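The complex appears here without one of its protein chains, the remainder shown in place.
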Amino acid sequence: MKIVTVRRISQVFFFSLFLWFCIVTTIGDKFQQLRNWPVNLFLHFDPLAAIGTLLTTHTLYWPLLPALVIIILTIIFGRFFCSFVCPFGSIHHFVGYLGSRKKTAAQKIKQNRYRKAQVIKYVILIIFLSMAAFPMLAGSLQTGLLDPIPLVTRSVNLVLLPIADSSLNLVSVGQRFYEGAWIIFIIFLSAVLLNLVIQRFYCRFICPLGALFGIISRFAVWRIGKKTDTCTNCKFCEQRCEGGCEPSSKIRFSECVLCFNCRQDCKTKDDVIRYQTQKSLAGEVTGPDISRRGIVLSFASGFFAVPAVRLSAKLAANWFHKVIRPPGSLAEPEFLKRCIKCGQCMRICPTNVIQPAGIEGGIEGLWTPVLNNRIGSSGCQLNCTACGQVCPTAAIRPITLDEKLGTGDFASKGPIRLGTAFFDRNRCLPWAFDKPCIVCEENCPVSPKAIYTREVFSTIRDGILTVISISGDTMEVSGRNLILDKYSTGDYYCLFEGGRRVKILANSEKTLTISREEKIEKIPAEGSKSELQVRLQRPYVDMERCIGCGVCEHECPVSGKKAIRVSAEGESRSRDRKLLL
Amino acid sequence: MNKANDNNLTRRQFVARVVKAGASVAAAGIVAGLALDKEGPSAQAQADMVTLPDFSVPAQDGKIISIVKGADRERGVNKAIELLGGIERFIKPDDTVVIKPNVAFASIPALGATANPQLIAEVVRLCYARGRARRVYVTDNPINDPASCFAISGIAKAVEQAGGILLLPKDSSFKTTTLAGGRLINNWPVLYEPLAKADKLIGIAPVKDHSRAMASMSMKNWYGLLGGRRNVFHQDINTIIAELAMLVKPTLVILDGTEVMMTNGPTGGSFSDLKRKDTIIASCDQVAADAFGSTLLGLRPDSLPYLAKAQAGGAGTTDYMSLKPLMADII
Partner (left out) sequence: MVSNQGKWPRHESVISIFLFAVLFLIGLVIISAQFDFRKNAVPAVAGPEDIHELISGISPAGFKAISEIEEYNADNLYEKIDGKAPYYTETGFVKLFTRWLVSESDENLMFEFYVFDMGLFANAFCVYSTQKRPDAQVLPAFNPDFGYRTENAVFFVHGKYYVELVGSAVSGELLAAQKDFAGKFRDGLPDEKTGMPEFSIFVGENLVAGSIKLYLSAGLGFDGFDNTLTAVYKIDDKETTVFVSRRVSQQQAKELVEKYYEFLIDVGGKNKELDLPIEGAKAVDFYGPTEIVFHKGNFVAGIHEAEDEAAAVKAAVLLNDILEKANHDEQGQ
């Protein structure tokens, strides 16, 4: 079996595995649902996530320990991950292959020459790491923006799958929505299409994970190189070179992604190109082509970037009230040290309420999870802790249901609050429009409810009627045109002079039928006035019970700008944002 | 020959590389092992938990609280401290003293919303001259902007003239603390940096009416040590004041009832809000001091719920008479 065959099998294997994991990340017990599939496998094996969180938190969260395996194997063998495992890399490899099929040998060789711009990925890596490296001053984990594993996970889960599944509905019952998905889509599409210009464009120029591998593989025991000096300089080895590492001359070792295509393509009889322990006979360029000045400049950029960004006070007094994080999230500065923007929480949330943030909460929060209660099926489900279970770095802690609901061991602490709901009395139907409605109260899931009502009787517009006559339970009135049956809903009352209030059961254009329960002792005099009133239950939020789950906001019938909206004040994860003691 | 040399060279290179690779692997493993976190992050970042030191001096029966009547603050405070045994009882030579006055507002001294600058300066001088303190700091975490508060209240100038050192609060000056058994002061930031270097702590506060708490005196004065969004505690003002009294154990409190803000506290605004009561209280028991102070406001100690709570929490006694207050009159 040729090594390139194994490599291709490996690429197909890991890509299919990755895709399968994306598909099954849905709550459920069926084979094609979550069960115990290790859906975070790729993220947990991602060294950039491990090193990034190690720098920001000074700890290695134990599920990220498998990344050490990849690091050790890379130290020993080189950048095998890029060619054998990385699902994003496989996409690039394949599209690049498609794009260069019609090209001549000479064109391909030219396309694969080393370019100085390949140093950009090292600059990106250094900037990310220096942003993360000083948590005391201001650590921020932004590796997730360009780290290929979170990037491809995000792109597939939040863009490709929802599009593909929108008509098939195999993966999820309804259409999934994700705000701002178009940006993720454009980035993904650009990265993929750029392979038609230069093969493995992303891998060569942008990928910080590849840069990391390039650096740590410096002392690899085995490396690609020329074994004998019978090379004819035909440069065929560079026709399908994936890394742009120039194996035909002084091989740029940190760029080699171990695709083994050069070995495969070498036309000499005695296999000049080998994977060997000796250095290449034609010489090696071991390190990336970055000067000391370049390193310092990159470092400085990252180092100053975070404090510069934090001048916006978005992590201080100027925090944005709509950044409502999933239950179990750490306080904001801690959260931003861990979130790798992989989108798993958004993918698994059964109500589709977790959305990728834009920059309104601060630029560091791009693509971090925030709740948008208008989207999805119902706000944050009371008995669900899925997001915390699936977060690979514990930016959202894997809380138990007891902790979320404030029961059992957590009874003294109380439930986790995501925020508090606030009524907009200018929009709420019973408050502003004299229309009965208590959908919010009905749907409030906590017990006792966090929304309560106070009964108010309000005379409707032009609601003064004159009693003409009354017989039995029917009253003939004048004063306004009554629409047939409009007042039969059980919400309307008649207020007579003297203060008696009686429920209206039905009405015609001229008469009102009053409830038989109330016997009108004194028949209102002819000509006396009565007021047509609507009984309203005006809702209030009980701040001590509200957990900010957003079901009320979701159900509110004022569907444009909701009349009750959740805001992050009172969230339990932040001491600063407490509303209550 | 060359080939042999070449082989040796390549072999040496190879070995060197293997060693370096091995060292990298080992380093990676060690770092991972040291940093390994099996439990994951906890809900609240337990950052820099501190405990406030106990600044009190040994009690002397009958020398716990003194009440001096007189119009002159400087003479009055001197007399009050003298009655308790003199400043030397409290400040030892080479001590670092922190004075925490009420500098809550950027308000002119005459309005009585902040502690009197001359009174503070006199205490600073006493600490240096008679107490032989090494350094006397004056600090507070005001409600309004610190620099303006210290400036407009006249306290900055007075302190500097007396040789004291002003400490304005910075973000890094705060550390979190928890009051054992407290409900509200739980993982809350306090102005710790000055206290960390202090041997003795003296509180200086005017007697004021307070719209929410009914009175603001020496116990409420410690509110100025709280950081974070402390105004949330106004929802349970009596409990927070009581917990502050349990949290902070000062050497001495000086309660200035010379010109008492009888109404419209805590900011006042009109001179007519003030009434002359010409009284200065020095006390080792802040609850007793406030209990007596309430009478200057025309209240009774039992009408201030936080006094009872503080007493129940062991911060002192509201029965100031039982402490045999030392009285004096200076004309």
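In order of appearance the chains are A and B, and numbering begins at 1 in each one.
Everything below uses one rule, namely that a contact is a pair of C-beta atoms (placed from the backbone, for glycine too) under 8 Å apart; a residue touches a chain by one contact, two chains touch by 3 or more.
This is a predicted model, so every value here is computed, not measured.
**Student:** Mind giving the shown chains that are in contact with the missing chain?
**Tutor:** Computed over the complete complex, the missing chain touches A.
**Student:** Would you mind spotting which of A:Gly78, A:Pro162, A:Pro350 or A:Gly570 touches the chain that isn't drawn?
**Tutor:** Hidden-chain contact among the options goes to A:Pro350.
**Student:** Identify the residue among A:Ala386, A:Cys437 or A:Cys556 that touches the chain left out of the display.
**Tutor:** Answer from the full complex: A:Ala386 touches the omitted chain.
**Student:** Of A:Gln239, A:Ser298 or A:Asn507, which sits in contact with the chain we cannot see?
**Tutor:** In the complete complex, the chain left out is touched by residue A:Gln239.
**Student:** Write the list of subunit A residues that the hidden chain touches.
**Tutor:** 1-3, 5-6, 9-10, 13, 17, 27-29, 34-38, 41, 236, 239, 264-267, 269, 271, 348, 350, 381, 383-386, 389-390, 398, 401, 515, 517
By our rule, only the chains that are shown with their structure count from here on.
**Student:** Once bound in the complex, which stretches of subunit A touch subunit B?
**Tutor:** My answer: residues 50, 54, 57-62, 65, 68, 71-72, 75-76, 216, 218-221, 277-279, 330-331, 334, 338, 394, 397-398, 573, 575-581.
**Student:** What residues on subunit B touch subunit A, complex-wise?
**Tutor:** So the residues of subunit B in touch with subunit A come to 10, 13-14, 17-18, 20-21, 24-25, 28-29, 31-32, 35-38, 40-41, 43-45, 183-184, 187-188, 228-229, 232-233, 235-236.
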